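Heads up, this is only part of the complex; the chains shown haven't been moved.
The first chain written gets the first letter, and so on, giving A and B; residue counts start at 1 in each chain.
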Amino acid sequence: MKVVIAVIKPFKLDDVKESLKSLGVQGLTLTEVQGFGRQGGHTETYRGAEYTIDLVPKVRLEIVVDDAMVPDVVDTITTSARTGKIGDGKVWVIPAEEIIRIRTGERGSDAL
Amino acid sequence: MYYPYPNWLVAGDNSWQMTAATFVGLMSLPGIAVLYGGLVKKKWAVNTMLMAFAGFAAVLVVWIFWAYNMGFGTPLHLGGGSGIANILDGFIGHPGSITGPGQELNQANIVNLSAAGPPFHFPYATLEYFQFVFAAITPLLFLGSVLGRMNFKAWLVFVPAWTTCVYAVNAMLIWGGGYWATKGALDFSGGYVIHLAAGVTGFVSAWVIGPRLLRDRQSFPPTNLLLVAVGAGVIWLGWNGFNGGDPYYASADASAALLNTNICTATALLTWVACDSFIGSAKKPTFLGSINGMIVGLVAITPAAGFVNGNAAAAMGVIASLVVFLAWTYLPRVRPFSRVDDALGVVYTHGMAGFLGGIMTGFLADPSMVEYAAGKKNAAALWSSPNGAAGLFYGNSDRVLIQFLTACTIIAWDAVISVLLLLIIKYVLRIPLRYSDHELEEGDVAVHDEEVEPPVLAIRSDITQTLVPEGMR
């Protein structure tokens, strides 16, 4: 069992979601986050004061998958989230030791 | 002895007229600004509000320096006075400023109309300001069609140009004693001059300027419905000044217009809620549906408010709301509606509703809804011989045709000139009509360096511990 974490551009969410669905991914959890990285931020001005906003809105996806699925999931995300411009984001993979579906108590692949 | 004002001034009428104008002003700011600001996608809220505030200001500048007189001053006789060219004699007025003391303080007068009613009881400044708030709200209404992509610079040029070349003509033709006024066209408070005009202009401008980004069309959820409610409430009640102010006196007809306005709005709102509940795809009443219905009712009664009785007002609300509901449900699928990105649907809620209201006025105008009475002032008999306008149902057979032709004039002139003005801005002045795609993607942040709800984590880096001292602390 692994957790694939992806930080992507918000407007790519729909594409990524659709392609993951096609791949058979049945669920994921999404967080609105802010990213700091090579993609520069911007400046905002309020009543004469300049504010530096070096954080860019991103969407973070968290997907628990069977080990076998990891390469496909990672590839799918990488492809469908890509615009080729700086700030497209990252994907990383973390080991998960156990997964339980709260409703039924099922564990492992059955819980996905 | 001192006197506060000359004897032609009636304090009660001037009071009402200034109050009514202020209510109409509130419909724009904050009314439209936050209605639209709350309705657009969050990334466009600031841009929308700036467009509204700056547009309001821009109209006033041209209004006082030349445009007021083009709508309400002495007509330029361009036609030669016979045949169809007649229309050119009552088309537009001499441009001229209204900023001198006499032009503010003297007794108000609309040259072409002075024989048709009693003298005004207030000074020019009142009339000029009252008419300004109507001129100012019109571009703010059609802003609803073009927001989310129109360039702010182009907006700031288009609005004054449009006020000069389009609005002033609409006003002169119908209100300033111009051609259609002399033919007896009825437009109590701007069903045509304002709402039909806004619908038409918004629609053709959206076409010329092009649509919002695909991404914004696919996802344009409103920012905050509480702000929509603030705007909508101010607009409903502000309309008491819109329609109640147009008799130019705190008269019985003003009161009736005000009541009728609310009646039509109430039936239209409830009709739309019923449509949502019983015809709509989700079969659920919706808040934004109720606001759409409200606006349709307010617009539809505008050309009619003091001309029709309460029963007609109630019927107009039901009919207009039903028709516009169906139009907005089905027309977006057919051309030209399917080809134009009218962001907030101004062509439906203002254009069609204004058109419908004007035509229905031609049927329903009730001659017992006297506007001014001729005769001896104190005679008890006076008010039993009213001189109000009569529609088809009251025996005036060509009224509907006149209403229809007036609408056609407005539609044609406004559409053509609006397109022309935009093309001049684009190709002659070389000001881009729309933001670049990159700017469109980012919205407010890109074009104004502002966000409607800035992140709390924003950091102002130029302030350091030592910059501001501790005062006397």
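In this section, a residue touches a chain if its C-beta (ideal position, glycine included) is under 8 Å from a C-beta of that chain, and two chains touch if they have at least 3 such contacts.
No experiment lies behind these values; they were computed from the predicted model shown.
> Please state how many copies of each chain type the whole complex in this structure file contains, using the displayed labels.
Here the complete complex works out to A x3, B x3.
In this text, only the chains that are shown with their structure count from here on.
> If you average the Cα atoms of chain A and of chain B to get two centres, how far apart are those centres in Å?
47
> Sort out for me which residues of chain B touch chain A in the complex.
Touching chain A from chain B are residues 215, 441, 445-446, 449-451, 454-455, 457-463.
> Under the definition above, what is the set of chain A residues touching chain B in their complex?
Touch residues, chain A against chain B: 11, 34, 42-46, 49-53, 55.
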